[in-house]
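Handing you this structure, nothing more for now.
Heads up, one of the protein chains got dropped from this complex, but the rest are sitting where they should.
Which chain is which? They are A, B and C, in the order written, and residues in each are numbered from 1.
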Amino acid sequence: MKGLKIAVIGGGSSYTPEIVEGFLKRAEELPVDEIYMVDIKEGQEKLNIVGNLAKRMIEKVGANIKLVLTLDRKEALKNADFVVTQFRVGGLNARARDERFPLKYDVLGQETTGPGGFAKAMRTIPVLLDICKDIKELCPNAWLINFTNPSGLVTEAILKYTNVKCIGLCNVPIHMQMDVANMLDVPYKDVFIEFAGLNHLVWGKKVWVKDQDVTNIVLEKLLDGDVLNMKNIYNMKWNPEFIRALGMLPCPYHRYYYMTDKMVEEEKEVANDPNKGTRAEQVQAIEKRLFELYKSKDLNVKPKELEKRGGAYYSDAAVSLISAIYNDKNDIHTVNTLNNGTIKGIPDDSVIEVNCIIGSRGATPISLRGELPTEILGLMQAVKSYEILATEAGVKGDKKKALLALQNHPLVPSVDVAKALLHDLFELNKEYLPQFKGL
Amino acid sequence: MKGLKIAVIGGGSSYTPEIVEGFLKRAEELPVDEIYMVDIKEGQEKLNIVGNLAKRMIEKVGANIKLVLTLDRKEALKNADFVVTQFRVGGLNARARDERFPLKYDVLGQETTGPGGFAKAMRTIPVLLDICKDIKELCPNAWLINFTNPSGLVTEAILKYTNVKCIGLCNVPIHMQMDVANMLDVPYKDVFIEFAGLNHLVWGKKVWVKDQDVTNIVLEKLLDGDVLNMKNIYNMKWNPEFIRALGMLPCPYHRYYYMTDKMVEEEKEVANDPNKGTRAEQVQAIEKRLFELYKSKDLNVKPKELEKRGGAYYSDAAVSLISAIYNDKNDIHTVNTLNNGTIKGIPDDSVIEVNCIIGSRGATPISLRGELPTEILGLMQAVKSYEILATEAGVKGDKKKALLALQNHPLVPSVDVAKALLHDLFELNKEYLPQFKGL
Amino acid sequence: MKGLKIAVIGGGSSYTPEIVEGFLKRAEELPVDEIYMVDIKEGQEKLNIVGNLAKRMIEKVGANIKLVLTLDRKEALKNADFVVTQFRVGGLNARARDERFPLKYDVLGQETTGPGGFAKAMRTIPVLLDICKDIKELCPNAWLINFTNPSGLVTEAILKYTNVKCIGLCNVPIHMQMDVANMLDVPYKDVFIEFAGLNHLVWGKKVWVKDQDVTNIVLEKLLDGDVLNMKNIYNMKWNPEFIRALGMLPCPYHRYYYMTDKMVEEEKEVANDPNKGTRAEQVQAIEKRLFELYKSKDLNVKPKELEKRGGAYYSDAAVSLISAIYNDKNDIHTVNTLNNGTIKGIPDDSVIEVNCIIGSRGATPISLRGELPTEILGLMQAVKSYEILATEAGVKGDKKKALLALQNHPLVPSVDVAKALLHDLFELNKEYLPQFKGL
Partner (left out) sequence: MKGLKIAVIGGGSSYTPEIVEGFLKRAEELPVDEIYMVDIKEGQEKLNIVGNLAKRMIEKVGANIKLVLTLDRKEALKNADFVVTQFRVGGLNARARDERFPLKYDVLGQETTGPGGFAKAMRTIPVLLDICKDIKELCPNAWLINFTNPSGLVTEAILKYTNVKCIGLCNVPIHMQMDVANMLDVPYKDVFIEFAGLNHLVWGKKVWVKDQDVTNIVLEKLLDGDVLNMKNIYNMKWNPEFIRALGMLPCPYHRYYYMTDKMVEEEKEVANDPNKGTRAEQVQAIEKRLFELYKSKDLNVKPKELEKRGGAYYSDAAVSLISAIYNDKNDIHTVNTLNNGTIKGIPDDSVIEVNCIIGSRGATPISLRGELPTEILGLMQAVKSYEILATEAGVKGDKKKALLALQNHPLVPSVDVAKALLHDLFELNKEYLPQFKGL
């Protein structure tokens, strides 16, 4: 039997060792023959460095996998079984700009949330749609595992405007589940969180260990200490009264909505501190060190240092998803897929982040068994309105929808600010926004 | 045939001459026998002043209406056919506090929108529920015409938690329709605005003159000049790009959401200017002058000066509604009533502001003939979530829900601010919040 | 100001005197300049007879209306303001066949309900779509008032598959409202029936006289006597226990669903009685007498005898609708229009029969203020599934959908019978079903 061909778009990413490790450790269940790593010309050097590390990793375990490094996307996609996207249009420099430009207006500057995430979406959507066109032509049965951010929004663009089979991935739910398992000292697989929401705006409606509802225990631990956080988000303490009133588990990104003022202040402080810089600027330093490390001919495993990078579990989750599809496992993963009635009050054709069965037929949401509480629905609906408008703006290059999208974002305080932000981001991203012609 | 008995709760209001005029000018279609004007002890003096003016007005036209001024609410309600509520718990002083306390946190201070409106709702709901209890006992078939603010929110409390027949009224839609008629120089009755939204958050989805869609013409005129505004809202200019992108008619209150920053700034300026003061403080001066005027034995008509007061058309609209019910007219008014599927994405048992047929059976929404555009739905859903939580908090005296309500309000920037606002408003309104025991 | 041009398709119908009378008696509110009556070649004689009567009627009252009789549909449609369709594809002969062929399988044979109605729909849809094509070209702003049967189903075809402005009309609700007014001896306009359902499957959820719920009184009178019936439906007595359990007002056509066995038996009896014949056959006799009458040069008014014909009020209702649109009356009529959420559990883009405001912008449903009771919803949903499938079959000429449509009809007892019925009706209507090519 023929093995699988995997195409990794954005192969030069520093995450690549994790994804390669993911395939190697699942060798028995996942018969991979070929991995094509594709990148753009500007990324060639990084592709070579990380690609060679990947080759050493494969060699070390004696796996029979052909690894191809290429700049030719079509060659990579041809007959692929799975396509993984982990690229970043404009690289970390663009992200650094995304993080800085809104601060001028006292608005959150963040990679995926707020105007920064909007800018990233506008840059990413045209590239993804282009890849989808290639997929329809070169590997129409392939599954696209997207973990390019903002993952929910761009997955909505794909699922609404193409018919490529796609699942959007995020590492936040996995992190939360792992943290709960650690905090309660129970096996990861015994923890079940009723996730409901949107990408980077997902709540744990209830947390269970088997048939025990442990939500309140987890909330108290959340208030106690340094838990349930992401590397890339400042660990601002939660307000106890609020968390108890809410009675649901927020995700780390909720800080941007629930503590907007403090979070923006913290961001500005860090951005203005020459020893710190925005998160992207910090990551650039980490990346530099990582790639130095990757160059070492002696290194033939995924280095520990990668975990500091912030996207931990992402790539491994992608491989785990691929295995669930390939082996028709029907086990539960939390992914981004079409709503189709799962959350009442969100359109059927919109993407949500929710627990799904993953098997040969892709992602199938499991029921939330009731409506979502008012406490979280309004914010979710407001952000989803932003996402729908942003998706349409990004796909069609519609500036009116772009303005409406930003104005609808709960973190943008007024139409005037929305307009100013839009002006700046169009300026800063000129070369990456072909869809908005004649800027 | 026996004529009608009308009970006006908050009879000492400065609006009273308008409501009396409303009855007098509809004498032929609306056979009113008795008007009971009831107020609380603190309002006795004003009740006497305005009540005597009302008596002179009735006398002047020779109408056969018995006018009773009383402090006994039960006497007023006994066998009433229509109950009109126009009281203000805590009076203009409470409103002035509502307008000031949020400014400390750079949050909008406004009578009906934001934390001020929340405070007003918390004060008003227990009184209204009490009135409803009396109605069930003393005049179970009476219609309650509520124009106590925040009209939508408190009407939701009545319709969700009692079975009194109630319609919530607001003068904003009437104003908008009148302004459009004036601006286009067409008869008022030829203008049809597809109103959709919530009280003080209502959009004109489309504006028609008979079968002509004049939305864009109206929007351009809105951008041009000093139109479509309310006396009590600063007439901040609309952003043309935004209004054209939106393609729908905002209501004057939308400024608080679309130009939050500028509006708060303006409010702070006015509040800090000893010659101006907040709107309530200005109204106090107007009221004082009005009541001086009302005292004059020579006055026996509604004085022109009342129109400056800000609530113009309110009372007349109430009487017009009463006539539509009494005469089973089935003509179209824009009122606050249960959604019941009219706006998809808003709960069935929530109150919306929408065009309704008004007749013997009360208010029946007319279809919006399709779903609302994403452009406005997200904000509407966010505010509705606030309203649902606020209603529950106000009815049950639930402090957790109160915190969640304020946190869910789009104009409250963070949980910390919500908590501080809540603390302040509980302090400031202690004597008016019996439902929140043990504050 | 230019007056209106009316195009009547099927001008040779025996109803024509009623529609002409309708225009004449509304001369003051409805300035009609021209009426074009168009028919097909086979109908020329009848067109001439009834057209000449119409001319005498116009002359009699001295109205300034130009009446044109023509076989040229395009001439009639050119710049028309309103188009009224009252034709019958295949004439009464086709209807007689529709009424007979299902009886062979012990299935209801009826003009609009069951397999007969299905056959009629299949014949009618292609002609209507053709007319709509002409309308888009020759009078794109015209309103199409359809009272060709099955009115709901063919209106669904128009509203789903064209963008012609169309309202579907039926005389059943008017009849019911008139009968209730008579039975209670109150003015017609004081009766309000909460109509909900589909064409010829409409229930009165509640019956009101002003603000009094008189449903139970009306139901008892329904059980008592010879009321609330149509000329063309056998007046089978209702079962008292059932009617009281239902607690809602059925329409006369409900007998076909609630007393299927007896109604089929009665139909078979009548059909086999050489002195009676099916309803169409009886109507043919009536029509013959009517046209004899129409020929009389002395006749210059609508003759009393027309009322026996069965479609009374239909044409007058059409003119009343035209006046409501032209004069932007926004009064309430019960018509067939898109659901758009009015009835929960029926698709948004399906046609329902419901109370609507009729004005310049056409028909706008008024809310049912809550969900429909289970007692009637299941049957309504089953029949609507039939209608959706039948519409699709009729528009696309899809034989599979045709089979599924008939099988889904609650009056068709099995797939085998559906197949046999389909076979027969294709045979009988060969010449009228261009969309089902290659039968």
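We adopt the following convention: contacts are C-beta pairs under 8 Å (C-beta built on N, C-alpha and C of every residue); 3 or more make two chains touch, one makes a residue touch a chain.
Just so you know, these numbers come straight off a predicted model, no measurement behind them.
Novice: Which shown chains does the chain we cannot see touch?
Specialist: When the full complex is considered, the omitted chain touches A, C.
Novice: Using the touch definition up top, pick the residue from C:E28, C:D261 or C:D298 that touches the left-out chain.
Specialist: Selected residue, touching the omitted chain: C:D261.
Novice: Just to verify: which one of A:I40, A:I217, A:I332 or A:L428 makes contact with the chain not shown?
Specialist: Only one listed residue reaches the unshown chain, and that is A:I332.
Novice: Touching the missing chain, which residues of chain A?
Specialist: 190, 192, 208, 210-211, 328, 330-332, 338, 340-342, 344, 348, 357, 359-361, 364-370
Novice: Kindly note down the residues of chain C that lie in touch with the hidden chain.
Specialist: Spelled out for chain C, the touching residues are 239, 241-242, 244-246, 258-262, 345, 374-375, 377-379, 381-386, 388-389, 400-401, 403-404, 407-408, 410, 413-419.
Quick note on the criterion: only the chains that are shown with their structure count from here on.
Novice: Could you work out how many touching-chain steps separate chain A from chain C at minimum?
Specialist: 2
Novice: Just to be sure I understand: the centre of a chain is the mean of its C-alpha atoms, right? Then which chain's centre is nearest the mean of all of them?
Specialist: Of the chains present, the most centrally placed is B.
Novice: Could you work out which chain's C-alpha centre is the most distant one from the centre of chain C?
Specialist: That would be chain A.
Novice: Express in whole angstrom the distance between the two chain centres, defined as the mean CA positions of chain A and chain C.
Specialist: Inter-chain centre distance comes to 57 Å.
Novice: From the C-alpha centre of chain A to that of chain B, how far is it in Å?
Specialist: Each chain reduced to its C-alpha mean, chain A and chain B end up 45 Å apart.
Novice: Among the residues of chain A, pick out those that touch two or more other chains and give their numbers.
Specialist: There are none in chain A.
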